[in-house]
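All protein chains but one are shown in place.
Take a look at chain A:
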Amino acid sequence: MSEFQLSRRGLLTAGAGLAAAVTLSACSGGSPAASGGSGGAAKASAWAITGQPNEGILKKSLEAFAKRGKGTIESTFFQNDAYKQKIRTAIGAGQAPTLIYGWGGGILKGYVDAGQVVDLTSWVNEDSAWKQSFVASTWGAGTIDGKIYAVPTNNTQPVVMYYNTKLFEQAGAELPKTWDDVLHLTEVFNSKGIAPISLGGGSNWTSMMWLEYLFDRVGGPEVFANIYAGKADAWSDPSALKAYTMIQQLIDANGFVKGFQTITADSNADQALLYTDKAAMLLHGGWAYGAMKSAQPDFVVKRLKVGAFPAVTGGKGDPKNLAGNPANYWSLSAKASAAEQDIAKAWMRDGMFDDATVDAFVASGGVPVATAAKAKIASSADKDFLTFVFDSVNAAPNFQQSWDQALSATQSEAMLNNISQLFSKQIGPEQFASAMNATIGK
C-alpha cells in the first residue's frame, strides 16, 4: 500500500511541476508584479457560486480591478450545491482556482489538513488597518488552530424570520414572539387556508436552520458547541431531544407548507411562496431579502417584516443569539503560483471591498462584512432591513455558524440526510440522535 501512496504522491508532484512549468512559461515576463497592466500580466482565477446580487457584484469588482493593471482574475460561477462538490474534486486533482470560495469552518479545516490552502496569517496581520476594516467577529470561521486561512467577503448572513404582513393582517394575527405563538399561528393560518410556514425542505440545509435555532433557544449555544467539540453522545443532549420533538410537533400540526419536502431552495420556490402570499412565514438566510427584492421589489417595501427567531419559554438560549453564515470566505490555493497569489492578494486588499463594491452590496440589500458599510446603511433604501441585520449581528452574544459548514463533510452529509428523514418523519427523535451520535469524530 505504501508503494501505492508513493506513486500517487509522485504523480501529484509531477503534475504540480508540470503546472508550474506551464504557468511560468505563460507569464514569461520576469517578476509578475512588475509586469504592468497590458498583455503580459499573469491571470489568476476565482470560482464562486451563482446567484444575484453577489455574482454581479463580484464580476464588476473583478472588472474594475483588471483596469488597474495589477493583473486579471477570471471568474467562473457554479450553482451552489454543485460547486461544493466540484471545488473539492478540483482541489483533490490539483486543478483548484487561485481563489477558493467557501464558508469557513469544517470544510476549510479539511483543506488545511490536506495542505491545500495558504496560511494567510502574516499577510493579514501586516496591514492592521485593512484587517480592522472587517467586522471583527467574521475572522473566526476563517481561522483554523489560530492561523488565518480565509478572508471574509460578501454579506453577513444571519438566518432570520420573514413575515408576510398582508397575510398576518388578513388573519388578524400578531407576529410570533415565542414558540407557543408559532404553534398557535399554525392553527390560525391553517384555518384560513393559508400555509403557515414556507420551507424548501428538499434542500435539507433549510430544515437544518430550524434545528439550529431550536437547539439554541432550548439549550443555549453549548448544545452544538459540544457536538462541534466531538463530545460523545452530544446529539442526544436532553435539549437536543426536546428540539427534535418540538420540530416534529410543528410538522404534525401542518406548520410547514404542503409538500415542503419537495420544494428546493435552489429555485427560490420557498421564497416565492412567501411573496406570492401563499405562506405567512419563512425562516431563511439574510440573502433571501436581496433575492426577494429583485424578484418582487414591491413585496419587500409593502408586505415584508423581519424578526429574530422566536424564544422558547423556559429555554436557556438568549433570543438575541443568531445562526447562519457570519460571512463568505476566500482562500488561496496552495497550488497557485506566486504570481497568481500576488494578484489575488492585491485584489483582496484593494478591490474586494473598495468603495463602489461596498455601495453595491448595500444597494442590493445586504450588510457587507466591511465596517465601511455602517455609514452607508442609514441612507439606504433598505435601511429597515439592513439596520435590523447590522444591529442583530452586533448585539448577538453568539453567532452560530451553519452546522453543515462547521462540521466535517462526512458528518455534514450524514446530518443533512438524517434531518431529511426527521422532517419526513421516517425516523423519530431517538433514532435521529443515535444515528448522529455515531458520526461524532468522523
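Here, a residue touches a chain if its C-beta (ideal position, glycine included) is under 8 Å from a C-beta of that chain, and two chains touch if they have at least 3 such contacts; residues count from 1.
The definition used in the following text is that contacts and distances are computed from a predicted model.
J.: Which of "glutamate synthase (NADPH)", "Lipoprotein", "ABC transporter" or "2-oxoglutarate oxidoreductase subunit KorA" is the UniProt protein name of the chain not shown?
T.: "ABC transporter"
J.: Going by the contact rule already stated, which one of A:V257, A:M348 or A:M436 would touch the omitted chain in the full complex?
T.: A:V257
J.: Of the listed residues A:E74, A:D113 or A:E430, which contacts the missing chain in the full complex?
T.: A:D113
J.: Which is it among A:K278, A:K305 or A:K374 that touches the chain not included here?
T.: A:K278
J.: Could you list which residues of chain A touch the chain missing from the display?
T.: Chain A touches the chain not shown through residues 1, 4-5, 8, 84-85, 88-89, 91-92, 110-111, 113-114, 116, 201-202, 204, 257-259, 261-263, 269, 272-273, 278, 408-410, 412-414, 417, 420-421, 423-427.
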